[in-house]
Every structure is written in C-alpha cells, then in structure tokens.
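This report refers to the structure that appears directly beneath it.
Removed: one protein chain of the complex. Kept in place: all other protein chains.
Lettered A, B and C in written order, each chain numbered from 1.
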Amino acid sequence: MSASFTPNEMMTIAAARALKSTDVCFVGIGAPSAACNLARLTHAPGVTLIYESGTIATKPNVLPLSIGDGELCETALTTVSVPEMFRYWLQGGRITIGFIGGAQIDRFANINTTVVGDYHKPKVRLPGGGGAPEIATNCGEIFITMAMGKRAFVDRLPFITSMGHGPTGVERQKLGVRSQGPTKLITDLCVLEPDAATNEMTVVSIHPGVTREAIQENCGWPIRFSAHVVETPAPTEEELRVLRDIQERTRRAHAA
Amino acid sequence: MSASFTPNEMMTIAAARALKSTDVCFVGIGAPSAACNLARLTHAPGVTLIYESGTIATKPNVLPLSIGDGELCETALTTVSVPEMFRYWLQGGRITIGFIGGAQIDRFANINTTVVGDYHKPKVRLPGGGGAPEIATNCGEIFITMAMGKRAFVDRLPFITSMGHGPTGVERQKLGVRSQGPTKLITDLCVLEPDAATNEMTVVSIHPGVTREAIQENCGWPIRFSAHVVETPAPTEEELRVLRDIQERTRRAHAA
Amino acid sequence: MAQVLSLHDAVAEHVRDGDTIAMEGFTHLIPFAAGHEIIRQKRKRLTLIRMTPDLIYDQMIGMGCAEKLVFSWGGNPGVGSTHRIRDAIENGWPNALAIEEHSHAGMANAYEAGAANLPFAAFRGYIGVDLPKVNPRIKSITCPYTGEFLATVPAIRPDVGIVHALRADRDGNVLLEGITGCQKEVVLAAKRSIVTVEEIVDDLRTTSYNSIVLPHWTITAIACVPGGAHPSYAQGYYKRDNSFYIAWDKISRERDSFLAWMKDNVLDKDASAFAVHAKKQA
Partner (left out) sequence: MAQVLSLHDAVAEHVRDGDTIAMEGFTHLIPFAAGHEIIRQKRKRLTLIRMTPDLIYDQMIGMGCAEKLVFSWGGNPGVGSTHRIRDAIENGWPNALAIEEHSHAGMANAYEAGAANLPFAAFRGYIGVDLPKVNPRIKSITCPYTGEFLATVPAIRPDVGIVHALRADRDGNVLLEGITGCQKEVVLAAKRSIVTVEEIVDDLRTTSYNSIVLPHWTITAIACVPGGAHPSYAQGYYKRDNSFYIAWDKISRERDSFLAWMKDNVLDKDASAFAVHAKKQA
C-alpha cells in the first residue's frame, strides 16, 4: 500500500471512510461530493446521497460540477422540488449526516462562507450560506471537509454563516438544538473531532507523513491534539483507483 | 322546447348555465359536480374543473360518486397532493368559482353541514365542513346549489360551517374578506342573488311553472323577490339530452 | 430501513392500544386491509385521525377500536351517512367517541406541518365560522410583517401512519401515483409507519423523474397485500367498488347486520381475503 497520493486525495479518502451504508447524507458540492461518491463506490454502497437540488438517493457516474447537474436527477430514486427538499427532508429530520465544506472555520467548527471584512463594506464577498445554515442544525450530525491553511483555519471568524458548536463551544446546546453538530472535520493533513468536554475540534488522527508542526503552521489558533492521536491509514490501492477513475471520468465529462 | 323535465333537472341546468368557459371552478360533489360537468359538455367547454382530491382540469366521462374517483385523475391535466391543493390552488387565490352544496342555508347564504341541535349533544350529526369553510372565503365567488325545503332553508342556522355573507349580511366585509362570497344560489324552484344593499339572497328568476307561493312554502324565512324577477328559460332539448346521457352513463358505471 | 413483514406481524409489532393512528388515502388507496387487521387484533382506545373517516373508520369505530376521532368530513361519499360513526357519537355505541373536528384545509396543513417537522401550521381559514368555537386547538397568530391574523392548527404527528401504495421494490422504496392525498405527509409525519402495497417488484417502474416515491428509510414496515385497498381502489390495478359503498349503507345501518358482516368478512378472515380484488387491469 505504498502507492503515492496527494494530500487532497488523502482528505477525500479519509472523508469517505466516515460514511456508512445506512447513512442518509446531504451532500455539499466540491470536496464533500467527491468523498460521498467515493464512499458509495467503495465500502458504503447503500449510502443515500441527497443534493439540495432535490435529487434523492442519487448515484452519479461522474461528479457534478454544480449541485443540480442532470446526472444527479437521471440517476436518482426521485427528484423533489427545492421547497420540499428543505421542508420535508432537511427540516423534517430525515438526514443523518450533513457533509459540507466552507471558506473559513474556527476551533468550534463554526463556518464562514459569507464575507471577509465588514458585511456592509466587504474586503472579499464570498458566495453566502446557501443550504449550510439549516444543514448545520437540522441534520443528525455534521461532517466537514476543508483543506488546512491559515486563511481558512482562523482564530476568529468575521461572520458565522453556519453554526458548529457556537462561538465558545456551548451555544448549540444553549439554543436548544438537539442535533450533534460537527462530529468530524476531515482536512488534507489530519482528522479532528470535538473534545468531549469543550467541543473544541481536536486532532485525533494524522495523515501519513504529516508532522504536528505542519498542522500547527496551517492553523490560525493553537491547535490541540488528542491524547490518543493515531495515524490515518494510508489510502488503499482500491480507494485511490476508484477516486482517480471518477475524477478522470468527471474531467472528461465537464470538458466536453 | 316543451320537453318535460324534473325540478332537479331544472336546478342542475340552471346551475350549469352560471359557469363560463374561462372559469376555474372548485367543484363540490353531488349537485355541483353534475352542473359543472354539464356546463363543460355544453356551452362552456373550456371551463377548468378542480376537485379537492387534487385533480386539476379534469374531464370525467361519468360523474364521480366520490370526490376522488379514478375517473377524475385519469382525465385530469395533472393531479397534485391534497396539501398542495389547499395551499397553492385554493388559498393561492387561483379559483374563480367555488361551487358547493349544503344541508342547511340561511338568508345570507351561510351554510350548515355540521350538526343539527347542540354541537356536543347533536340531534343529527352531519358530515362536517370538509373543504367548504375555506372554499367559502378563498374563491373569487361562490355558487351554491341546493333543493329548497323548510328543513334546508332555515331562519336560523344551528351552526355556521361556511360563511356566506355572515349572520347579518355584513360580516364578510367586516372580517376583511375580499372575495365576493355567494353571488348565486340555484335551487330546484328558482335562482337567488344577494341584494345589492343588504346581501340578503333574493329571488331573481323563477323556474317555469313554479309559483311564488311554492317558493315561500319551501323556505323557512319570509323570502324576498327582486323587483325584476324573470322566468328561468326552460331546459333546452340539448341540455336535457346531455344531462340525461351523463347521468345514465354514471348510473351504469356505479352499478358495475 | 423498511422491514418487510406479514400484515399480521406489522400490526402486532407496531400498533399498540391507546396509539394515535392516522390512516390516509383520499378516496384512492385507502388501507382497508390494515384496518381489518387492527380490528382482528382487537386494538382499543385508539385515537383515529383521518380527513374523511368513511367506511374504514366506520368499521373500526363500530368494532370498538377507538375512543377519539379527529376528522374533517365524515360520511359515505356520494351515498350518505357513516351510520356506525353516528351511532358512536350520538348514542355511545359500542363506546363513547370523542371528536376533534377540523376543515380539510386545517387537516391538510396540519399533516404538511407534521411532515415538515414544524409544531404548527398557519393558513387563511376558519373565517366567520363556528368550528373554532367548539375546537380549542384552532388558534390564531399575527403575521410579523403585515399584522394579519391567520388561523393555526397544531401539526399532526401520529404514533403510527398507515397507508396503502401501489408497489415497493426489493429495497423497500415505495411508489405512490394518482390521487395521493396526504399519504406522503402522513408517513413522513408519523413516528412509525406501515405501508401495504399491491406488489413487491424488482423494478419500481417509475415513469417520471419526479415520481412520488417514499424511500425505504422513511418507512417502518411494508406488508404486501394485493387488493388491500378494496373497496377503495389502486390506480392501474383495480377500480373503486362503488357498488360496495352503496351496499354499505344498508349493511351498516343496523348494529346486527353490521356485526354479522364484520364476522363473516373480517373476523373470520385474514389479509389474504383481499387478493380476490387484486386483479390487475390491462
């Protein structure tokens, strides 16, 4: 299993491993979408993938560029309207895992995808929340996947687009939200989980070849490591093959 | 045009004549359903018939026994769910005419289909409101068709199931309801319309061969006649033929 | 995570005395076989919810399964009264029956809110009518933008939702088609759900990308009961038995004739008795 792989491949594969065949997963575009479909094509063939475009139990053969590509509809069990998707399926409590990305994240896994700088005089205007604010509270638990870096992993968010465990880690419970929130944060360097006492996201698994120093260098706050950090198992040949296959199919399809 | 006809046939035909090809009509079961389909098969081929079962623009070949017979779905433009029917289509303000019947009616065209006697200790328990309470306020205007009789046309309703013009004729406006309410009441003896000043239902047209005395005998309040009462044109041979045809087809279908 | 069970086992496992149960189907796909099974298993003190408690609840209430009825229109459509329900309300036979009465719009909105995991629904309804005077669960709310008053009803979240559907595939995904009433909503709103189907097939045979499908993970138990909606109908399988609805008026008018019919056709039978009605249309 000494095949070479990129940090991004490791991230996607580690994220995929978090899903089970019995999960009903609300899939964000980009890295989450690759991870979820990799899970479906490897160890979790029964996983139900739902995209906010209304496609339920979809099985795309190529990764969608957008959240509403025809491929998602053509391979779905059924497709519902967007109001129904947000009312009956997301708010209805039918989703076990919400799998999202983000532009910036803090130590309690709150996410910003709205704005850098002042909201009314933005330095950088980001795309906005989309489905994330309600995915964050209405799914059973949340998996997040993002590549690390000091501009992404920040000490203090300029704007909370979707709540993780809240600004000090306790607000989710205080607000009466009964879902678990972010239980896994899968990066290109490591995997983090919330500390049982504080909800601070804590490194529990380090990807092969990555140092603790590298992780800290790419994080805007003093990052915590679990007392029982393990090494993330390296990608298997099959994981890499399936991931590269679908990415190659996708590249060809989108260039057409 | 001297073909003989029953009072019930005259009622259905007079009711049918009230509909136009451009109407979008929410159809109650029984007498309204016969009238609406007669209109569609004679002078108003373009009329859109909607049943609360969710069937939109249906064109049944036989009259449904129930509001959700398969015939209604098979001949419809499309069929939507019942929540959608009540939310988007009825409450949405898409319906120009609500065509309903009832067990009891008063002079302001308020209707009771709930109970005779005390609600909690009923003398007779009637079926209840069904769609009527919201049909009565959410459609552009309301047509009512009911055979006359002292037990049906009563001085005072024991229970208001659906509002006509309100207990004293002014409550509809007072409550801020902007739709017109009952603009026509078509019976087996005559046709009534609301008085412009008081909203009291007033006889405007008397069916052939019917006397004013017969109308009063079948009404539980001192009934008013318009200053310009006309005679309802007798059914044409075509109206009678089409009505009897569909009723005969219906009889055969339901006995099968 | 639908389990495929016999109808007997589905009811035995998931319907309990005292439960709140919604059995839906708006004329179409009424789960009569499930109703008969509940009668045979002698469930008691049920709260029965249904927009149009027609023959199926006439039978269950006449056999003493229920202590409360939540409804919006109670009759034998196009025929007349539901005599057993009237006998229970007016005379307390075979036991007293409490009622909670709504309009169709009220119940449709309450199911919709239940499916959407909302605690209530607001709608333009009940204006100028007497029902809110006798049903304290009908309240109102003020729009935070326009100041308008809107009627409200609490969401329906039954213990068990029971519907009949056309077919299921081997994974337990279920297809509805035609007049679907509140059937999707009741399954999504319920804590547990039982779906009876005409057949279980390899291919669900949906005809549209937007076909109405309940995924297997929304359903607790599936029972295959061909003909299980009779005398209601299953679009594409068999037609509504209108003549039975007409005949029911006479059967149900007297307690004796009702009980005799129930003994012969329900108590002494099992779910397989419905198969005779299941002949698929060409």
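One rule holds in what follows: a contact is a pair of C-beta atoms (placed from the backbone, for glycine too) under 8 Å apart; a residue touches a chain by one contact, two chains touch by 3 or more.
These numbers come from a predicted model, not from an experiment.
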Options A:7, A:30, A:140 or A:233, residue touching the unrepresented chain: A:30
Hidden partner chain, touching residue among B:11, B:73, B:100 or B:177: B:73
Selected from C:117, C:135 or C:220 as touching the chain missing from the view: C:117
Absent-chain contact - pick from C:150, C:201 or C:278: C:150
Chain not shown: contacting residue from A:147, A:177 or A:214: A:177
For subunit A, the residues touching the chain missing from this view: 29-30, 52-55, 64-70, 72-74, 79, 81-83, 85-87, 90-91, 114, 119-120, 122, 125, 127-134, 136-138, 159-163, 166, 171-172, 175, 177, 253-256
Hidden partner interface residues of subunit B, rising order: 22, 24, 48, 56-57, 73-74, 76-80, 87-88, 91-94
Residues of subunit C in contact with the chain not shown: 116-120, 122-124, 137, 139-141, 143-146, 148, 150, 152, 154, 177-178, 180, 206-212, 235
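Everything that follows uses one rule, which is that only the chains that are shown with their structure count from here on.
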Identity of the most central chain, Cα criterion: C
A-C compared against B-C, more contacting pairs: B-C
Subunit A-subunit B separation of Cα centroids, rounded to whole Å: 57
Interchain centroid distance [CA atoms averaged], subunit A/subunit C, Å: 40
Cα-centroid distance, subunit B relative to subunit C, in whole angstrom: 28
In subunit A, residues with contacts to at least two other chains: none
Subunit C: positions in contact with at least two other chains: 184-185
